[in-house]
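For this view, one protein chain was removed and the others were kept in their places.
Order of writing sets the labels: A and B. Residues in every chain begin at 1.
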Amino acid sequence: MTLCDRLFKSPVGAKMLMAVTGLMLTGFVLAHLSGNLLIFAGRDVFNAYAKGLHSLGALLWVARIGLLGAFALHLYLAITLTTQNRAARPVGYAHEATMQATLASRYMIHTGMLMFAFIVYHLAHYTFRVVNPEFASLEEGDVYGMVIAGFSSPAVSAFYVLSMTALAAHLRHGVSSLFQSLGLYHGNLNPVTDKLGPIVALIVLVGFSSIPIAVLTGLVK
Amino acid sequence: MNLDSKTPSGPIAGKWEKHKFEMKLINPANRRKYDVIVVGSGLAGASAAATLGGLGYNVSCFCFQDSPRRAHSIAAQGGINAAKNYQGDGDSVFRLFYDTIKGGDFRSREANVYRLAEVSRNIIDQCVAQGVPFARDYGGLLDNRSFGGAQVSRTFYARGQTGQQLLLGAYSALNREINRGSVKMFSRKEMLELVIVDGRARGVIVRDLVTGEVTSHAAHAVILASGGYGNVFYLSTNAKGSNVTATWRAHLKGAGFANPCYTQIHPTCIPVSGDYQSKLTLMSESLRNDGRVWVPKKKGDTRSPQQIPEDERDYYLERKYPSFGNLAPRDIASRSAKEACDDGRGVGPGGLGVYLDFADSIKRGGEDGIKRKYGNLFHMYKKITAENPYKTPMRIYPAVHYTMGGLWVDYNLMSNVPGLFVLGEANFSDHGANRLGASALMQGLADGYFVIPYTLPNYFASESLAKIDTSDQAFKAAEEGVRQRTKTLLGINGSRTVDSFHRELGKIMWDKCGMARDKAGLEDALNKIPKLREEFWQNVKVLGESENLNQSLEKAGRVADFLEFGELMCRDALHREESCGGHFRTEHQTPDGEAKRNDNDFCYAGVWEYKGAGQKSTLHKEPLAFENVKLATRSYK
Partner (left out) sequence: MDITLHVWRQRKSGAEGKMETIEAPGISDSASFLEMLDIVNERLQAKGQEPIAFDHDCREGICGSCSLVINGEPHGPEYGTTSCQLHMRSFKNGQHIFVEPWRARAFPVIKDLVVDRSAFDRIQQAGGFVSINTGSPQDANCLPVPKQNADKAFDAAVCIGCGACVAACKNASPMLFVSAQVTQLSLLPQGQPERAKRVLAMVDQMKKEGFGNCTNQYECEAACPKEISVEHIARMNREYFRAAIREESPKEGHGGE
């Protein structure tokens, strides 16, 4: 077995890759969240931030490719591992019971898939801007205006909030779990890592959801 | 029957060393050519199979459980003895030898016991090298505890799970050999017949417990390490599957059965709670260090223990044995409990129990002190009985625990059938009429790791053994016999279940051939058992198929053998007109109720030879000589 096989094909190695890619994605999400929250600082600050990001040039592409790679690998492993897991129990129990597994941990593939759908939509929404034709009428670089316009539809906002709930659930388990996968679950560390998932989940849920809600309620215009 | 023990000559301390040098060897390149069958994967079987595989022999190992790791040795709790003298408290090989001989009430063979004491030290080294996690002290060195029957701390332990840890060590050694291809493991296979060709043990017939397939396996030698027969009593501390089948089948093929009546009754077990009871659970003997044993003075007293005032309690062990008190040896403590209950003063359901009371210790050292020492035992007791032993005294009662008797073997652990070796609890060799605590694990591993690897090659090198295969007529006939028996059992279709026969046999054995035996009772049992056996073969109900997993069928075969074996056990107990160790004949006691040995007439191992169905077995004697320890009467007053 080569190192590559040990990482990609063994159950333990694959979990480590899951954890590393999950950590990268979580890092992006937290960074994205802090950037997005600048929207509360007003149009100019937010647009300047967006502009700043776009002016990173090559660096931006490196980050995008890295992220895309992590995402693809995360998705690939999620699907293969889940398929294997389902196959590992062909006949289920007539009387199911759960003793201590969290709900979030049991629906990782579902919340993950919802995230996939969300991201496709989200990219079409704000990055490729194919969902709302009216974005074309906005001033070049007015990302702020785009977000306001985008969330002015209650249906779109509702979908966002729903997706954020899924993301929060995914991270509620995922962020605590990645420490275990990386072998960092141990003694004094546990009280911290056990709480980290729920904390990150809460931050992500409240943080992201606040934006569409603020737009809909007219707090941000 | 040839009962030459083949004990080497010379002073006792040099016998094994000398013998090892004199025995012949097989060169490494030739070992592959020898096939060895090992029946059993307990401490004795697994250690033998692993070691012989490691030497290069071609080993097949069988067990009836689904994994070799589940052999009954896994259940041993207390510890394993070894004359390491790590505590510097005066232990030595000779002292362990002496204690074992005395503990066995002078009914074992000196040379074997000395060798056991000698190799006990290597066992600990071997196990530690395998990674067995024995208890350690803060300096990182091995810890010891003391155990019944000894004045030194020589017992190595692994929390309350010594047997488990030792067996997992042997299992890991076995796994290594399986991985290397030198041992083939056959789980869920039951040996049902020994095959003899030209007067030598050359193979076994086994039934696959999942598919029901009956197959033959040929080898140059057969090793039985199939454990003890305590389940003849139905209720015992043994695992449910423990049986006499392997050794009994060998006995029917000519192997002598030695001292079948020597059984050990453990004094501290949890009493029976109802007629559905399926097995008994041992509570470590160490509890007697802090608990006081008592029963009410009045017969049939149904008050709760707390309501019985101090002066209406009978602390009978303290009363009868003032110097040893509650720490009297196993056989004495057990017998006294039975006497109290027979007298109508037993406590709990059915009056079969005595109190083991910790109130005084708790008063002295507080509940925490007791919890620290025995927390897990108290927890287990509570789980089983739903009573809180911190508040109300425990109820205990003796239970069958170990069998000292077994197939007769010589110094090389070979039975009187050439090529048939017997190890562990299955043989009779080292414990005489009573085994000391923590010595069974020692013996199983000594036999498997350090004796058979020397004596088996010697047998191979000394005999010319033609290669045979399973097409031999003897195999075909034996296979047919097994199939026929299975068919018969399934075909009776009577009205009583196997368990009901087993229970009834157990009750007879316990009442008549248990803790105390007498002529009339044994004769009664000898009258009842054949009748019960006859009824079994007329009226047992075994449902299901032969070509499938069929647990009733498995049980039926084992109970059928117990029904024959139980009779031999009673016969042995009846013939031994003395009391020694675990064998107590009420006719032979001192005026104050102590066991009375008769060294003039019974200083021998009684070995029974099977003479055919319906014939009386005949008794042969291997005289025992005590040259290094003087014959003396045990006293614990």
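To be clear about the criterion, contacts are C-beta pairs under 8 Å (C-beta built on N, C-alpha and C of every residue); 3 or more make two chains touch, one makes a residue touch a chain.
The shown structure was predicted, so the numbers you read here are calculated from the model rather than taken from an experiment.
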item	value
Option touching the unshown chain, where A:10, A:34 or A:127 are the choices	A:10
Selected from B:142, B:492 or B:619 as touching the chain missing from the view	B:142
Contact residue for the chain not shown (choose from B:20, B:33, B:145 or B:279)	B:279
Touching the absent chain when the full complex is considered, from B:15, B:31 or B:72	B:72
Residue of B:34, B:97 or B:171 touching the missing chain in the full complex	B:171
Contact set of subunit A toward the excluded chain (per top definition)	1-3, 6-7, 9-16, 81, 84-85, 87-102, 105-106, 108, 173, 176-177, 179-187, 190
In subunit B, positions touching the absent partner	47, 50-51, 54, 65-70, 72, 74-75, 84, 86, 122, 124-131, 133-142, 158-159, 161, 163-165, 168, 171-173, 175-176, 178-180, 185, 187, 210, 239-241, 273-274, 276-279, 281-282, 383-386, 449-450, 453, 497, 499-500, 541, 543-544, 548-549, 551-552
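Everything below uses one rule, namely that only the chains that are shown with their structure count from here on.
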item	value
Computed distance of Cα centres, subunit B from subunit A, in Å	63
